[in-house]
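Can you read through this structure? Questions will come right after.
Missing here: one protein chain of the complex. Every other protein chain is in place.
Chain nomenclature is as follows: A, B and C, assigned in order of appearance, with residue numbering initiated at 1 for each chain independently.
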Amino acid sequence: MSAELDEYARAAEDWFANNTPAPPDFMLPLTFMEVGTDQQFDFLRHWQRAVYEAGFLGAAWPSAYGGGGLSQAHQDIATAAMRRHHGPIMLNAIGLNWTGPLLLDIGTETHKKKYIKGILSAEDIWCQGFSEPDNGSDLGNAQLRAVRDGDTYVLNGSKIWTTHGHYAKYMILLARTNPDAPNKYAGLSFILTPMKVDGIETRKIRKLTGEHGFTQTFFNDARIPADGLMGAEGDGWKVAMQTLEYERNARGGQAGGYVLSDVDPLEVLQMARDTKRGGKPIIEDPAVRAQLVEFAIEIQALNMGAQRAKIPPLVQDRPHGIPLMSKLAYTEYVRRIHEFATQLQGPKAAYYVDEPNAIDNGKWPRGYMNAFSATIGGGTSQIQRNIIGDHVLGLPKSR
Amino acid sequence: MSAELDEYARAAEDWFANNTPAPPDFMLPLTFMEVGTDQQFDFLRHWQRAVYEAGFLGAAWPSAYGGGGLSQAHQDIATAAMRRHHGPIMLNAIGLNWTGPLLLDIGTETHKKKYIKGILSAEDIWCQGFSEPDNGSDLGNAQLRAVRDGDTYVLNGSKIWTTHGHYAKYMILLARTNPDAPNKYAGLSFILTPMKVDGIETRKIRKLTGEHGFTQTFFNDARIPADGLMGAEGDGWKVAMQTLEYERNARGGQAGGYVLSDVDPLEVLQMARDTKRGGKPIIEDPAVRAQLVEFAIEIQALNMGAQRAKIPPLVQDRPHGIPLMSKLAYTEYVRRIHEFATQLQGPKAAYYVDEPNAIDNGKWPRGYMNAFSATIGGGTSQIQRNIIGDHVLGLPKSR
Amino acid sequence: MGTTPEQIDLLNVATSFCRDKSPIASVRTLLENELGYDPAVWQQIGDLGWLAIAIPEHYGGVGLGVGEIVPVMEQMGRTLFATPFLSTSMAAQAILKGGYEAQKQHLLPAIAAGQAVSMALGEHNNEWDLHAITASATRSKNGYILSGTKTLVLDLPSAAHVIVSVKRDGQSTLLVLPTADIAATAIRRERLIDETKRAYELKLDGIEVGEDAFFDPDKTADTLAHIHLVANLLGAAELCGGTQAVIDYTVEYLNTRKQFGKVIGSYQALKHPMVNAYIEYEKARSLLYAAANSFGEQGVGEIATRMAKAQADTALSFAADRSIQFHGGFGFTYDCDAQLYRRRAIFTASQYGDAAFHKAKLADLVLS
Partner (left out) sequence: MGTTPEQIDLLNVATSFCRDKSPIASVRTLLENELGYDPAVWQQIGDLGWLAIAIPEHYGGVGLGVGEIVPVMEQMGRTLFATPFLSTSMAAQAILKGGYEAQKQHLLPAIAAGQAVSMALGEHNNEWDLHAITASATRSKNGYILSGTKTLVLDLPSAAHVIVSVKRDGQSTLLVLPTADIAATAIRRERLIDETKRAYELKLDGIEVGEDAFFDPDKTADTLAHIHLVANLLGAAELCGGTQAVIDYTVEYLNTRKQFGKVIGSYQALKHPMVNAYIEYEKARSLLYAAANSFGEQGVGEIATRMAKAQADTALSFAADRSIQFHGGFGFTYDCDAQLYRRRAIFTASQYGDAAFHKAKLADLVLS
């Protein structure tokens, strides 16, 4: 490590040691998709801004647009420090991990000047408009209509599962500009869309946890500037796929930090130490120990995989394997470990959030239910297995 | 229970108590598909004949053709007694469970007079010719050609996975009589075929266990009598499906006895008591206990399911569910419990059949490998899940 | 396994009654209701005589066994039917097994006629051992004074009485407490994972009871053992019915929802796990009716009941988990019923022992 990186690492360590906030008296979300109250939103927005201003978010993004102008190695160091100190998640996930990298890759100078800084500071919240009520997994079949009218597009239709929909200033939108294209993919365009315009309305969706978090967005003759078009008309599918590669971390360029908290088996271990049954801590139950060891092996394997993926000779046979499997493997792990932790609780598994008798205020069953947002959203686990089977193993398509 | 049934039960109990043979000095097959040596074959043929002559096989089949002329309740009693005394399996499985019931249902008087007795006495061994090398799961695509020529059919092609192929006197054959039929199924016919004719040859197949057991059968201008046709020409698919229903026990009429041995978790339990590791019997290992309990629950559930299936009000929502799931559930259970028992063995899992240091002479790894004959043959587990999904749950077809 | 014509009649009547009286719209409405069930429907259940099933005829009951309650409980589980039926059925068994003759004569006819009674066995200690009691009864001038806190007391505000477990002179014992003697401030509704259920924390401190409130102390151990198995048998029935329902619900969605131009139920990635869920369900139901049939047989009944509860937990947990997943985005919403079943599975498994607990017990029972 160079002396300069060394110095940066010390600064990051210091800053996170001194500035990582204590847990507030309300439950913080584990993922950006779980932000359900204004209280949570404000807390996280403030935290992201602080991290950015301290120089530990967007460190590798160009300084001309508000980034730190340093290397990816710098940002990785900052992110690792954040993780070490269990800092809260970064709020503006769609901006940091999807829109930002895309703009820096293919956006115009105007786009970059206009949007990058607001993404980093969390001043401008971004949301994503890919899924539609009738096309959850089949993104290529998106039907939201965008009709060009001079310098504007006129939008009609609906998007669903819009995270932060009611807070967002902008949306990245996949829209159908040409319904007569030779195939469904060729008729799509990718457009940066302001949210605060007439004809765009959001409605909160109540999650299975009982909380809110996502919205459905309705477009009724909404007029937006046409200069938000990314790439050419008809390039929407290609641009969307590129965006998903940033999101899956299969392509570099994300701003840094993390938008999903780690779920450490050690937390479950702690619960298993603190919870007694049959007069003994349940950690002494061999079946519980066996299962916790499985989780420990699993998370270690995924973490070591992330390291190995960076060493080309060690992934030369199927170079895209680890990046493409990581979303599937990690989200299923999160679901299962929360389910396991819920089942561990014995009679108290009967309780839920805000019940004084609940273990850890019900965070395990709530986390279990919230975990489905990640095994369903961004391509269900079933779709992920198709993708890996087709693109990594080279099996014939299933549809 | 009536006094007469009572009397029959006592007689069966007595007979099996006195006549069930001691284990010979060679390993007996657990299923009819595992008969690999003449020694095994002769032993089992002799046993089946003895059971039949004592009146405990084919008890419910008509006496006019060699059966016992009693009720199914009688046969069930006899089978239960056989099971209680862990008698060896019945050898002539295809005859007893497939051909016999079919002949009694739709065969001519001549067929019944000619074949039924030999099936029960194991004088006439039957084999089955459905699968072909290129059409393992896709039976409807069978290509073996049967051309009518006066009172004969001329056969050309090949069948595979023929159990007892080199011992069999007869085969039930699914053949293509009309290659120009409007669909693949309509071109098939179902024919009773003698095996000892010119132009029919069998070749033994070596199993993954290293042993033999199945054959491939080759037909080169083999001429057989046309009076073996079951149903009309073109009915072959329908007749074959009816035959499979007997085999799956989804339709009554089988001769009784059993052609697959039970695999009792208590046998594994015994091994786990007798095998030490870390100075203690492995049955004291909580993980081993947990797994054995799972198997005990599983087999109890399947056994109780077989009882429940006989009570219509308790299966009214999906009456075919239990019969159609039993092959899948039971064969997968057999595979998994053998795999588990193999893994239990510690360093000695390194050994195989005929090694003096092996536990139970290597029967667990051998049984594990043999178990695939049942999870693959007779419709793979994957095909079974399709069948249940389509016909029991009513989901749309996958192909 | 076998069924009498009466049992089959009961199964058929329960099936149609529960379907008619507990459509999902009613279930959803009751989620927000403080009481949690519809008293008018509860009255009808009393009139049908379902609470009398396993009460002997000389106490005004029908005189069948606990196994005969199973078809009713199963259909209630299937329809997420909210009533105090489970708690009252358990209480009736507790009284029958552990009460004095006078208590039986006093309490059982009223239950058989439809009166709700509840059970207060659980405590903060998070134990499934029903002897793990710290609540106590201490001799006072007029009888005994109670102290301690009971948790997860089902349907308490609806009950006329509550059967409470306490320690008296260091011994576990049961007593019956008229709910009229409990101050409103001693009761707090608990927030449950299963929003169709109602359970309460009950502070006993300061409540006084007479000597005649206590059950026969010689029968406490047998009674607690019996109640443990009754609760698990009925819990298995509830889970099993829920499994059937969530599979039907999911199959219907898989048969209508299209993606990529195909009905999604045609994808093996969804079809095969549903088949696996269905197989686990059939196994659970087979074990359930085997347990109902052998309930009360020494040894055999306990094994059968524990197997049934373990398998029913496994079956519903898996089926409902997959149901959420296979409903895709809709599955992630509160509006999708899959979450109701998943929450039910967690709740009912947590009461009186989940799959892991029963398997550990079974290891000692079947691998000895």
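Here are a few things to note about the model shown:
The criterion applied here is as follows: a residue touches a chain if its C-beta (ideal position, glycine included) is under 8 Å from a C-beta of that chain, and two chains touch if they have at least 3 such contacts.
Fair warning: this is a prediction, and the values are worked out from it, not measured in the lab.
Looking at the complex as a whole, the chain kept out of the display touches A, B, C. Between the chain not shown and the residues B:Gly69, B:Gly118 or B:Gly136, the one that touches is B:Gly136. Among B:Ile205, B:Ala226, B:Leu266 or B:Ile311, only B:Ile205 touches the chain left out of the display.
On the side of chain C, touch with the chain left out of the figure occurs at residues 267-269, 272.
Residues of chain A in touch with the missing chain: 269, 283, 286, 289-290, 292-294, 296-298, 300-302, 304-305, 307-308, 311, 313-314, 317, 321-322, 325, 328-329, 382, 385-386, 388-389, 392-398. Even with one chain removed from view, chain B keeps its contact list with that chain: residues 131, 133, 135-138, 141, 160-161, 205-210, 214, 275-279, 285, 287, 339, 342-343, 345-355, 357-358, 362, 365, 369, 372-373, 375-377, 380-382, 385-386, 398-399.
Criterion: only the chains that are shown with their structure count from here on.
If you average the Cα atoms of chain B and of chain C, the two centres end up 43 Å apart. Measuring from the averaged C-alpha position of chain A to that of chain B gives a distance of 53 Å.
Each of residues 287 in chain A touches at least two other chains. For chain C, residues touching at least two other chains, in rising order: 262, 267, 360.
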